[in-house]
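Apart from one protein chain that is not included, each protein chain of the complex appears where it belongs.
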Amino acid sequence: MNMILVRLAAVVLVLALLSSAPAPVVKAQSNQLVVNGFGGEYEDIFKKTLKEPFERQFNARILFDPTGSASEDYAKIRATRGDPGWDVVVMTAPEAILGCREKLLQPMTEANIPNLKQLYPEVQNAVAPCGAVQEIQYMSLMYNTNSVRPAPDSWKVFWDPRYKGHIIIPDIGSILAVYFLIMASYAYGGDEKNIDPGFDAIARLKPNVTAIILSSSAMIPYVEREEVWLLPYWDGRAHYYRGRGLPVDFVIPKEGSIFLLGALSVPMGAKNKALAYKFIDWWLSAEVQRKWAMAYTVGSARGGLSFPTEHRQAHISSIAQVRKFKSVDPLFIGEKRSDWAERWKKVIAR
Amino acid sequence: MSQLKRHLPRWGLLAVVGIIYAYMFLPITVVVLTSLNPGQYLQLPPRGFSLRWYAAALSPDWLEPFRVSLMLALLTSAAATALGLPAAFGLVRHRFRGREAINALLLSPISLPAIVSGVAILQFLSLAGLQGLIGFNALVLAHAAITVPYAIRTIAISLHGFDRSLEQAAANLGASPWRTLRHVTLPLIKPGLFAGMVFAFIVSFNNVPVSLFLVRPGMITLPIRILNYLEYRFDPSLAAVNMLSLVVILIIVAAAERAAGFTKFVYGR
Partner (left out) sequence: MEEGDRALRPAWRERRLPAVLVLLAPSLIYLLVLFFVPLGILAAVSVLKFHNGLIVRELTLEHYVKFLTDPFYLGIMWNTLRVALIVSAVTTLLGYPVAYVLARTRSRWKGLLIALVLAPELSGVVLRTYGWLVILEDRGVINTLLRSWGVIAEPIRLVHNYTGVIIGLSHVLLPFAILALMASIQAIDPTLEQAAMNLGAGRVRTFLRITLPLSAPGVLGAFFLTFSLSASAYATPAILGGKGVEVMATMIYTQLLYILNWPFAAALSVALMAVVLVTMFASARLVGRMSGVFQ
């Protein structure tokens, strides 16, 4: 009986070793592109809206890697000094900007990506040259339509004692929290340069909060169970959950809000830059931008696209809408982020 | 009456153990209920049952990552035990200066949040020009590194409780050190070996932070796929996936038990 087990174990181990023999090294083929994005439903939409059409049109092959949030992707880029194994990586403006400063991402020009010209300059310039804006979302106020009446019109509704114990705010690690902090500042007489009113407001808010959560998707169970009635949330995701039947709606309060630019980047060590530029340029083309914005329920940084009314009202679809948002310098946020994070943690811990 | 008095402590102990088991299974109950939930999210008390999430969990999207994680965990387990066994002997059987320090040092990989190890190892491989290893190979190497402490610890526990006179008896009977090791020592420290292998397996199978940084585009482990999924969706199919992987492993263990008396092999009774 003794030996049976030992032999069995040996067989299992050999099988494991054999079945996991290292795959042949993926050589840089001129028609293969490695794109890093996100998983879950994003992966499904990406495959249908982008991967398959691109592969057909350009006779290429896309290897999609769903691993990692934008932050985890950036950590990987930093750890490998710009050679994470991807040709294109989907992140957001803060990462693209930092990646440029750290010389880990490839600067892109209108020469190799002509469609950059078609994006709203004030939006694209914020992320240039190491990022290309493939989508825009903004921080909306998501609320439970059953319990929050009338529909809220101001960020100050979070401080309303009626909703004590029914709100969630993001943790400072998330850019959503940084935006919320800034809007709290605006709501109470300050702005991003004078941030003290914002921190005071957060300190006052703390007792009313159910939880402070880092990952935006982790907030949804609370919303599903209708424990939480108010939370800041990205418009694209809010639209998705509303469409899935959750009793929620999302608005832009009267004080305004801040938009978040998605950014496509090419790591310095990318093996197939030529195809990467082609792919990004294609993603920024009018037809693809329109399809992507509709499928992923987000806004686009490209003008001149026609969207159904419902979409136009919910997501950024014109430069006029862009200008309605507070224009906060992402470089400024990048510089201040560390100090604000520390201050936030101390305020919350008290 | 005295019969009752005699047996009371025993039943008391069993009751306590029963309560502790209940504590261990409390959140699992929630996971199971979630996985059987007909709706998108968990409602308590549950409003009916459905197996649709299990059907979703049986797709190749989930089966392939499961296979990768399983193989990875098996190899890690073997490597960690192979490395840990001699180290445990060295720590327990010999007195030397700095023993407690080396003891602590060999525990260090688990005293650090795994994400730091993940980033550090990736950075190291990158700097050393070993990017080619990134993928399954790097995963095995890294997982073994973070699970060796478990093996060392548990084997050391078994070795501490070991009655050396048994080895002496074998030596007196003319057995060589190697034979003594194989036929006397090793069989008697099986509980420690088993614990070490199991811990290494579990830690590797469930690992996210280290795996996240060392997977290659085109491959993925089960917990990472679950994590990706969680970023966008919070539906019960995750619960089903978890329960399924649990059930599969339990079946394998049950098979080993039936076929070869696993428990008796390890724990002797």
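Lettered A and B in written order, each chain numbered from 1.
Heads up, the rule we're going with is that a residue touches a chain if its C-beta (ideal position, glycine included) is under 8 Å from a C-beta of that chain, and two chains touch if they have at least 3 such contacts.
Owing to the predicted nature of the structure, the values given are computational and were not obtained by experimental measurement.
Novice: Tell me where the left-out chain touches subunit B, residue by residue.
Specialist: On the subunit B side, contact with the omitted chain comes from 9, 13-14, 16-17, 20-21, 23-31, 34, 42, 44, 82-84, 86-87, 89-91, 93-96, 99-117, 119-121, 123-124, 127, 141-142, 144-146, 148-150, 152-154, 156-158, 160-165, 167-168, 171, 177, 180, 188, 191-192, 194-195, 198-199, 202, 205-206, 208-209, 223, 226-227, 230, 238-239, 242-243, 245-246, 249-250, 253-254, 257, 262-263, 267-269.
Novice: Which parts of subunit A are in contact with the chain that was left out?
Specialist: Interface with the chain not displayed, on the subunit A side: 71-72, 74-75, 78, 98, 101-102, 165, 171-174, 206, 209-214, 218, 221, 225, 227, 334-335, 337-338, 341-342, 345-346, 348-350.
Going forward, only the chains that are shown with their structure count from here on.
Novice: In angstrom, rounded to a whole number, how far apart do the mean CA points of subunit A and subunit B lie?
Specialist: 34
Novice: List the residues on subunit B that touch subunit A in their complex, please.
Specialist: Counting only subunit B, the residues touching subunit A are 40-41, 67-68, 70-72, 74-75, 78, 119, 122-123, 126-127, 131-132, 134-137, 212-213, 215-220, 224-225, 227-234, 256, 259-262, 264-265.
Novice: Under the definition above, what is the set of subunit A residues touching subunit B in their complex?
Specialist: Those residues of subunit A that touch subunit B are 1-2, 4-5, 8, 12-13, 16-17, 19-20, 22-23, 25-26, 34, 36, 38-43, 63-69, 72, 75-76, 79-81, 83, 85-86, 215, 217-218, 220-221, 224-225, 244.
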